[in-house]
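Entry: chain A
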Amino acid sequence: MSGKEVFYQGNEACAEGALYAGCRFFGGYPITPSTEVAEFLSRRLPKVGGAFIQMEDEIAAMASIIGASLVGKKSLTATSGPGMSLKLENIGFACITEVPCVIVNVMRGGPSTGLPTGPGQSDVMQAKWGTHGDHPAIALAPASVQEIFDETVRAFNISERLRTPVILLTDEIIGHMREKIVIPEEGELEIWDRPRPECPPEEYLPYDISKGIVPPMADFGSGYRYHVTGLNHDASGFPTNKPSLVQPEEERLMAKVTENLDILEKYEHFTKDGAKIGVVAYGSSARSTKAAIQQAQEEGIPVDFVRPITLWPYPVKPTIEMGEKVDYIVVPEMNLGQMIDEVQRCIEGRAKVVGVNRVDGDPITPENILEKIREVA
Partner candidate 1 sequence: MSIAKALKEETIVSENSEKDGRKITITPRYCKGCEICVKLCPESVLEIKDFKIHVARIDDCTACMLCELRCPDFAIEVDGKAKKGKSS
Partner candidate 2 sequence: MAFNYDEYMRPGKLPHIWCPGCAHGIVMKSIIRAIDRVGLEKDRTVIVSGIGCASRMPGYVDFNTLHTTHGRSLPFATGVKMADPSLNVICVAGDGDALAIGGNHFIHSCRRNIDITMIVFNNNVYGMTGGQFSPTTPHGKLASTTPYGNPDYAFDVVELSMGAGATYVSRGTVYHAVPLERQIADGITHKGLSVIDALCTCPTTYGRRNKLGSATDMIMWFKDNTVGIKAAEKLSPEEMEGKIRTGVFRKDVKPEYCEEYQKIIEMAQGA
């Protein structure tokens, strides 16, 4: 890959990725360990004619990016656990109104104020279930600074293509560490834009699905006047509570995910001959996992590895494959057991599942994982 080599912090890579993807609006609020994303964009966005605003609170920040997206601007916000909890209501609003936007959660120790400067992975279930009601959930979990850049671009692409919010889950470790990355040349990575209407304004329906389950989205101010509401609505955008209209619309929102697994699913699956143990790990825990597996191989214990990069929708296929092959699946997470439930659910008893869980503010070490591998070997 050609491009510019830089030595970036994860949060900087995220901001750079957003700019590369065409982000031209950031609404945010300071919160450790995400603040560098805001600071970076406060310097860079005006240079490209974009807009940056630090709002009065996290809720306002989330609202502002939805407003900007409706005017056609790709928009981003960044926060951590407590801010994510505040943003949930408006994330649900973006889901039902189908407004593209990207929300970065640089996870830290929780709950509540928790460990502001310590890493965590305890918001992964919140990313799926946090906001009330049934809603599509898409969350990406990069594990390196380069991957943060790449997955931020991908988050915008998915958000635009499917007209839905996308959550990017990083954590305090990869958010704050520095690695060499390559920023691709312009045009090297594909950039997707939201579908826009082709019909004349008088015929436009904001939630018209005659051409596919993702309706074309017009920019406010472009001549297409329409109504956007968080109430359940029909194709015209106006509220309805007719059962015959509400049910299919809600199902369609979920179908945007289930019918697009081909563009959503992304994972790594490494297998070793004769492996009877597997590990499922994501984010910074995946980095320790790689080292642990290398060491285990040297000790004569082959271990398979599934690394979800798209966390939601969860990669069911490789997990079932692993479940059919191994006797034990180890799930290391910086939480007290969240993704492990999803693994259990997928494999339906095909293998035993054990966790390696740390919420003490220190990363899960390769030794922590190796200990568990040796235990079940």
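Here is how the candidates were picked: all candidates are chains of the complex that A comes from, given by their letters.
Just so we're on the same page, contacts are C-beta pairs under 8 Å (C-beta built on N, C-alpha and C of every residue); 3 or more make two chains touch, one makes a residue touch a chain; residues count from 1.
Quick caveat: nothing in here was measured; it's all calculated off a predicted structure.
The listed chains 1 or 2 are all part of this complex, yet only 2 touches chain A. Chain A meets candidate 2 in the complex at residues 25, 27, 43, 46-47, 49, 51, 53, 55-57, 59-61, 63-73, 75, 89-90, 93, 220-223, 225-231, 238-239.
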